[in-house]
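One protein chain is absent from this view; the other protein chains keep their places.
Labels run A, B, C, D and E following the written order; every chain starts at residue 1.
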């Protein structure tokens, strides 16, 4: 197990020095899900049929949040992300919404946090938009699915954990 | 089940009008957890023994994120929160970190989203600070525990769901 | 004609003191339009039929921008807006998109700038989303339509100026 | 006419992938104008004679807004702009203020939106600073004048449209 | 000497609860100075004669920074400041620039940090704008001059300390 790279020799927090790292093409994919009542899924679907708002607004919120990652996570480096996509799928079996975020960059650090932040904020936005109907919703299983690029190369998550 | 208050008569997203709502004292408490390898908990604890950094930085990140909620969640109203607290507890049984966020305001809308955002960003910060050691961590069970104040009065979550 | 209230006795810029103003209910409505090629209107409409994206994303951008007004306009006071709505209508006769923004607040200053900022950023977002098809689009006629509340009471714009 | 590049195959909004685009030197120039009463021009000029505040503050606001473009326009990529200039000229014939914004970058996407955002926010700031004297002002003709660099090369606007 | 109010019973940082505090009118005045070479003062004065830029830009930067205080200082409450003014005076005897910031609010917490932040960022902006001429400048004596309002009432600084 590696050391905590955000903590320097004396134990104090610091933004790690990436200036010697190579600029490479990097991708990260993260996922999460909002678990809700069956009726809440129906409510979103009905709204979606009209104007697509709940999922549409959550998608925009997730994309914009990816760009704010370094403002939210204290030791994250600012990055010029070259692509952000957020996919949202209604799932009656969950029941709820499955969210996937994909971020690309050509840079010196990875974009795992950007992908995870996009997913988290998209999930929070879904909560916000339907909370009047269902306050007991839960955000579950926010995790990294895969990353590519950089010195550590490719990493892929194990089989998905049980559903919430 | 109530209507989706963020969607107007024509189905388009809009920030709902709260101008006629009473200014009352409101509180919200939310929770979440970061599930990790047993060794990662030990790593944080060891770091914590020295300078308290992982949990300390995550606490600051969560507090600051609560103040940014309306910038992240498109249809949230800006609020002048009067208190934000984030509690982080290492739990070997999880294994991982349990996060609780409490937010208070005197205003026209509730602070559920502020509490949930504080918890989510604190969890993401923990992920960021130990991801070099454990990329498979998951953020689970982000949910509202209770809210007080406003027209809908007090709401409390049911018994906690099973652990991730 | 009144003095420039943002410029103090010595001529230097300053955020004017509103601390003695009454807290009243205030509303402002602003409008603007994006003038484009007929084919660009058709393009947005076709996309709108599928997922409503151009107008949907512009609506979210306008709402979020209203909340950022005091960060963009140097001498604007921060405000807790209680409602923001942005309406977008495709108009083949223009041809283009007509945008209307409505903002409410209970506070010591008006929300004209918030309504105008919502409209401007919604127009810019439309430009961004279809610029690959039509770089010659123009944003025209961004103006205040009406304001209510505060010491100066109600103000309404004269008949609309000619179309761009 | 090209496709809407911000909308993916399924019709959902996404920040387009520019990771394969070449890093080239890019420039964009945009313009706009604030049309006002003749007396308002005189008012600004008189203030300008003393401390230059209205145009000076609007210039700073426009420059700072260019740096915030990707926070305002949901699908814009973050960019490290290498130059931003905003020129403001009082024009008695308009009557009003003519605003021009120039932005440069070495990057994978153009800076049209940065130039247009600088102009729009400079115009909004002028409105804010003299609105006490003239609420009927209008922002007209916000448009791209020219762009250089990138795969699409140079683009220049046609002859200017009629004045507001 | 009072306790550290930002640290709770267990020693963890938290944004203190001000929800029971009275809403009162509050004012804070802070000062600071940028000490520079005599020639740098002359340089700013000459530029100031032309367009007033160094001091004018620093004034705008200070005013805008006051509004961002709660984003910069982790445990500061968000506030709706009702007035911000920044005064900058060239002083050949220093030699340098003297900066004073005044902030007002009607709220539950004081505005000392807003006044100090306005002064600090105005000083940093002066440094930025003339650093090409004088890298050895120093920001000295940033301190609170007085505060009024709230439970602790009026506080005034002792006689000014010696010059840097």
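As a convention for this text, a residue touches a chain if its C-beta (ideal position, glycine included) is under 8 Å from a C-beta of that chain, and two chains touch if they have at least 3 such contacts.
Being a predicted model, the structure only gives us computed values, none of them experimental.
Student: Name every displayed chain that the left-out chain is in contact with.
Tutor: A, B, D, E
Student: Touching the absent chain in the whole complex: find that residue among B:57, B:124 or B:142.
Tutor: Checking the options B:57, B:124 or B:142, the one contacting the hidden chain is B:57.
Student: Have a look at D:60, D:75 or D:144 and name the one touching the chain we're not showing.
Tutor: Answer from the full complex: D:60 touches the omitted chain.
Student: Using the definition of touch stated at the top, determine which of E:20, E:92 or E:128 touches the missing chain.
Tutor: Of these options, the touching residue for the absent chain is E:128.
Student: What residues on chain E make contact with the chain left out of this view?
Tutor: Touch with the absent chain occurs at residues 1-7, 10-13, 32, 39-40, 43, 47, 50-51, 53-54, 56-57, 60-61, 64-65, 68, 71-76, 112-113, 116-117, 120-121, 123-125, 127-144, 147, 155, 157-158, 161, 164.
Student: Since one chain has been left out of the picture, which residues of chain A touch it in the full complex?
Tutor: 8, 12-19, 70-71, 74-75, 77-80, 107-108
Student: Spell out, residue by residue, where the missing chain touches chain B.
Tutor: Residue positions of chain B that touch the missing chain: 51-53, 56-57, 60-61, 64.
Throughout what follows, only the chains that are shown with their structure count from here on.
Student: Kindly list the shared contact partners of chain A and chain D, in label order.
Tutor: Chains in contact with chain A as well as chain D: C.
Student: Can you give the whole-Å distance between the Cα centres of chain B and chain C?
Tutor: The mean C-alpha positions of chain B and chain C differ by 32 Å.
Student: Per the centroid of Cα atoms for each chain, what is the distance between chain A and chain E, given in Å?
Tutor: Result: the chain centres lie 38 Å from each other.
Student: Hey, what residues on chain D touch two or more of the other chains?
Tutor: Residues 12-13, 51, 53, 56-57, 60-61, 64, 71, 74-75.
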